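Could you have a look at this structure, given as structure tokens, before my questions?
Taken from a larger complex, these chains appear in their original positions, while the remainder are omitted.
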Amino acid sequence: MKIVIVGSCGKLGSQVKNLAIKKHEIFSVDLNSNEYKNLSEINSKVDLIIDTSSHEQSVNSTIYAYKHNIPIVIACTGHTKNEMLEIKSYSKFIPIFIAYNMSYAIQLFKKIVHYLAKNFDCDAHLHEIHHKAKKDSPSGTAKEIEQIFKKERKFLSISSVRAGNIVGEHELTFFSNDETIKISHTAQSRIAFANGILKASEFIINKKPGLYNMENLVQDKI
Amino acid sequence: MKIVIVGSCGKLGSQVKNLAIKKHEIFSVDLNSNEYKNLSEINSKVDLIIDTSSHEQSVNSTIYAYKHNIPIVIACTGHTKNEMLEIKSYSKFIPIFIAYNMSYAIQLFKKIVHYLAKNFDCDAHLHEIHHKAKKDSPSGTAKEIEQIFKKERKFLSISSVRAGNIVGEHELTFFSNDETIKISHTAQSRIAFANGILKASEFIINKKPGLYNMENLVQDKI
């Protein structure tokens, strides 16, 4: 299909472009792009917009998507409440996918975490490792996993390591009497996130108007 | 509750007894037992029979369970077709639990294997390790996992190691583009199997007549 990538020269945008270009026709929009500086310069009818630029710009991209009646995948963070309300208002007319945590596998991972937290009554420990530059600890995903346990009224102990260049590892172990189940997710590079965005794109292309996220993507497949 | 353990002096039976005795009143039946040599010697009304002895004896135990209208957990293997037909015939009148693979966690494990095999399109490899005395390779559980993949029309590669004293490890890895999910089950001792039998006992105690197995036990909880 014909896909516009807004923010195509950024860290994430360029990886999305590299991946998408193998299967799709890509229109690069970026102030630093030598294709298009702005969405308004595109004359063709396109099938989808992916915005990896910034929360401010993503609102403009959503308006553009609404005017041309095409779905949009928003893969940037930091939206204000007002920006989010504005984006939501357009979701009555077009399908909008908000992809905060863009790894597809981490969604599957959270599903099996939930299943085990519910059905396996025993001690549980989460060990997560990220690169030294990461400031928050435990990680956002670790906090989400902790919430899954809290909803089941169970306790999860967590240890966090900040070391080396590790992109992201989450290892959850269930210690029953004399047997253990260990599940782990490892992101080897940021390409995992670009892949998630492409999966989101393929998911949303034929959907009805509405607001979608990574959880819908996975729920749809069970 | 009052539980009869038939085969209480065997390898598995004695471990079941050791665990069960903490919560329940146990009646030991075994030719080597100094309590009861035979089921017929028991005078009290009991709540449940667990048979860990042999496929031949388990048919007799089932008849006893039928006559006294109590549930039975059969935790031995090798039944002939005729023995199994006879056992099944009594399941119209009493709840009968057949526990071939007695680890509870391995049932949970197979559930998440199935979920990932279905939803995670990527290369998958199973690495399983057992003690050197184990003759079959790949393990029975490995073959079951392979079947799960076949039903989803997906390929699973398998490597088997026979080394040291390892009770049993199954490690399944899904290799997606730049991210991996690894799930593993480790049995640390045969007590895991005794635990599974006790879970089966608690599950079956109030069930309607019928034939149950470990899969029912887990399905019941989702």
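To keep things simple, chains are lettered A and B as they appear, and every chain counts its residues starting from 1.
The rule is simple: a contact is a pair of C-beta atoms (placed from the backbone, for glycine too) under 8 Å apart; a residue touches a chain by one contact, two chains touch by 3 or more.
It should be emphasised that the depicted structure is a prediction, and the values quoted were computed from it without experimental measurement.
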item: Oligomeric copy total, full assembly; chains in place: 2; value: 4
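Rule of thumb we're sticking to: only the chains that are shown with their structure count from here on.
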item: Inter-centroid spacing, subunit B versus subunit A (mean Cα positions, whole Å); value: 40
item: Subunit B contact footprint on subunit A (complex, rising order); value: 103-106, 108-109, 111-112, 115-116, 118-120, 174, 176-192, 195, 218, 221-222
